[in-house]
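Here the complex is missing a single protein chain, while all its other protein chains stay put.
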Amino acid sequence: MIAWTGLSKYFLAPDGQAIQVVDDITLDVQRNEFVSLVGPSGCGKSTLLNLAAGLDTPTRGTVLFDGAALTGLNRAVGYMTQKDTLLPWKTTGENVAVPLRMRGVPRVDCARMVAKYLALMGMDGFADYYPAQLSGGMRKRAAIARTLIYQPDCLLMDEPFGALDVQIRLLLQRELARILESEGGANGKTVVFVTHDLREAIALSDRVVVLSARPARIKYDRRIPFGRPRDPLSVQFLPEFDVIYKELWDALESEVGKGTDA
Amino acid sequence: MSGAAAATPILPVNAISPGTLRLRLVISQLILLIAIGLAWEYLLAPLIGVNWISRPSEIYDRLTRLIASGDLLWHLQATLTAAFIGYAIGGAAALASAFLIGSSVAADDVSRPFVTAGYSFPKEAIAPVFIIFFGIGLGPKIALAALSVYFIVYQNAIAGVRLVDPDLTRVMRIMGANRVQLFTLVIAPASAPWIFTGLRLAVRYAFTAVIFGEMLSGNRGLGYLVKYAANLFDAAGVFAALASVMLVSVALTATLQAVERTVGR
Partner (left out) sequence: MDDSDILASLKARRRRARIAIHLWRAAIVLAALVFWQAGSGPLFNPRWFSNPIAVAIVLAQDLASPAFWAHVATTLAEMAAGFVVGVPLGAIAGLAYGCARRLGPVAYPLVIGIYSIPLVALSPLFILWFGLGIKAKAALVAVTVFWLIFFNVAAGLAQVDRELLAAIRQLGGGRIDAWRLVILPSVAEWFFAGVKLSVPYALVGAVVAEMVASSDGLGYLATRAASFLRMDALYAVVIVLGVLGVLLNGIAERIEGHFGRWQPNRQVRL
């Protein structure tokens, strides 16, 4: 679905130095695969995501989406960041409807779909609340609903649960797994998930890719043997989980000290 | 100079309390004012001379005469009309250009030095030019007010546009927003607080500009009133005119605060 090939990305710092953020990464994400990118802060994982979203262009190498090179912004993906980018001046319902309204979907259908997706996220009755009136977890759910409502086949998520406290995070992981299952449809949903949290990565993904400190290179690429659908919470109690965790942590630990925070 | 950092009084109001403390505060404020008034009338005026600083009784007398004769209203009308029209023109132009220029990073960068130059350049110096162009009626005052208002509103509005969360715009664009939608759904509402700050500051700028214009030319307006009295060495008249300016200014501020509270942003 997404293929980064021979990808390198450089940025020019204000002082004239070239900063290499990504170093010759080749990575393929298949349809219906859930791939987590894990790495130290500032290592360039967000950059990879931005490249797939068409928010930026590679300095070297190519990014293919669904077999084709990207020209400009990739509107076929869902994109979620750590901050919940809900519009504070619109109600939750209006927020969730935004992508539909922007695609010209008539109001009646919008209302129906908004209701459906809010119910999906367990938020019936919250349509008229403003984001400021909701808790962090609720806002995140609304953001998920907004991302899913236009049914992109591919989701790019950049530490979406990073700003939430641990308990909420666990619950939302479970929700995400459930939703991917129910919303998958014929092709399933492809997910690229960037996170700091190794446990989260293993619990949710089919594959975990550990990236090195900046400039990012692929340090380790591990298949996660637990099938999907699975319950991300209970899977963490399986003995294999700890084995995989130790494996990946060893790969990650040596990189964590090296990274400079962006 | 950033528009948002222009001299806005941030006074430490320590006594925020209910009931009797508030009453005591008001009473002590009144006592202070009365004390100053009495000192002025009976101490300073005889000491320094009525011709220099006049005294409250004379000022009051002059003020009431101005009001009763309808003169004050006539001058006040001129000032407020010019200020209002100038404000409307300057504000509208500023918002339009801020959104237009703000929508393009290139345009914003190119225009920056011009805006800074325009902002730091003493606009009052242009006043004689306006007087020549527009004559001695309301024209030059309106133009001066519009110019003053323009820069402060533009400065604030463009700051608001620049500060819109880039993550927000990124997500919106990926979700399919085109330029117009981005503007109406994101940029305009996000920059609204800044715009309102600019609009609030601009009221004072408009008022000041008009008063200045009236001192330079014309025969109407509160500014003219002050200058006229000074030309006649009429201290009481000067202070009466200044008192009216003060009252109008305070009334404007109070109205603004009331408007802000109702709009409730």
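Lettered A and B in written order, each chain numbered from 1.
The rule is simple: contacts are C-beta pairs under 8 Å (C-beta built on N, C-alpha and C of every residue); 3 or more make two chains touch, one makes a residue touch a chain.
Since the model is a prediction, treat every value here as computed from it, not as a measurement.
Colleague: In the intact complex, which of the presented chains make contact with the chain not displayed?
Modeller: Listed by label, the shown chains it touches are A, B.
Colleague: Considering the whole complex, which of B:Ala68, B:Ala125, B:Val180 or B:Val263 touches the chain not shown?
Modeller: Selected residue, touching the omitted chain: B:Ala125.
Colleague: Consider the whole complex, including the chain that is not shown, and state which of B:Ala39, B:Leu73 or B:Val110 touches that chain.
Modeller: Per the contact definition at the top, the residue touching the missing chain is B:Val110.
Colleague: Quick one: which of A:Arg60, A:Arg103, A:Lys116 or A:Lys246 touches the chain that's been left out?
Modeller: Final answer for the missing-chain contact: A:Arg60.
Colleague: Suppose we count only contacts with the excluded chain; which residues of subunit B make the list?
Modeller: 1, 5-15, 25, 28-29, 32-33, 36, 52, 106, 109-110, 113-114, 116-117, 120-122, 124-129, 131-133, 204, 207-208, 211-212, 215-216, 222-223, 226-227, 229-231, 233, 235, 238-239, 241-242, 245-246, 249-250, 253
Colleague: Suppose we count only contacts with the excluded chain; which residues of subunit A make the list?
Modeller: The list for subunit A reads 8, 10, 12, 14, 16, 18, 20, 59-60.
Throughout what follows, only the chains that are shown with their structure count from here on.
Colleague: Nearest whole angstrom, what separates the Cα centre of subunit A from the Cα centre of subunit B?
Modeller: Centre separation, subunit A to subunit B: 49 Å.
Colleague: In the complex formed with subunit A, which residues of subunit B make contact?
Modeller: That would be residues 165, 167-168, 170-178, 181, 185-186, 189 of subunit B.
Colleague: Tell me, which parts of subunit A touch subunit B in their complex?
Modeller: Listed in rising order, the residues are 53-55, 73-75, 77-81, 83, 85, 87, 89-90, 98-99, 102-103, 146-147, 150.
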